[in-house]
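Report on one structure; see the data block that follows.
Heads up, one of the protein chains got dropped from this complex, but the rest are sitting where they should.
This part shows chain A:
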């Protein structure tokens, strides 16, 4: 079972308290976009075997969204940060690059 620290309330919680939300930092496309853009946004995923950034919601806690950096091959967690950001902080990027 995964243990993730919610960056909003600071609690280290088990995954049963959380809801997974899929790949993070997707670029959203709205009405009027072409088919390729919609396919990219709705369906195409990196689905990597290795470090990835993914969205989680602290459903049974503070209810807020955050992003976790995790290795999908080993379930090692590099860190978490609030969802209201454009990308991961430097220390997480460095930790992920170290295992790539």
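Following the convention adopted for this analysis, contacts are C-beta pairs under 8 Å (C-beta built on N, C-alpha and C of every residue); 3 or more make two chains touch, one makes a residue touch a chain; residues count from 1.
What we mean here is this: contacts and distances are computed from a predicted model.
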Choices "FAD-dependent oxidoreductase", "Sarcosine oxidase subunit beta", "TRAP transporter small permease protein" or "ATP synthase subunit b" - which one is the UniProt name of the chain not shown: "Sarcosine oxidase subunit beta"
Contact set of chain A toward the excluded chain (per top definition): 1-2, 15-16, 19-20, 22-23, 35-36, 38-39, 42-49, 52, 54, 72-75
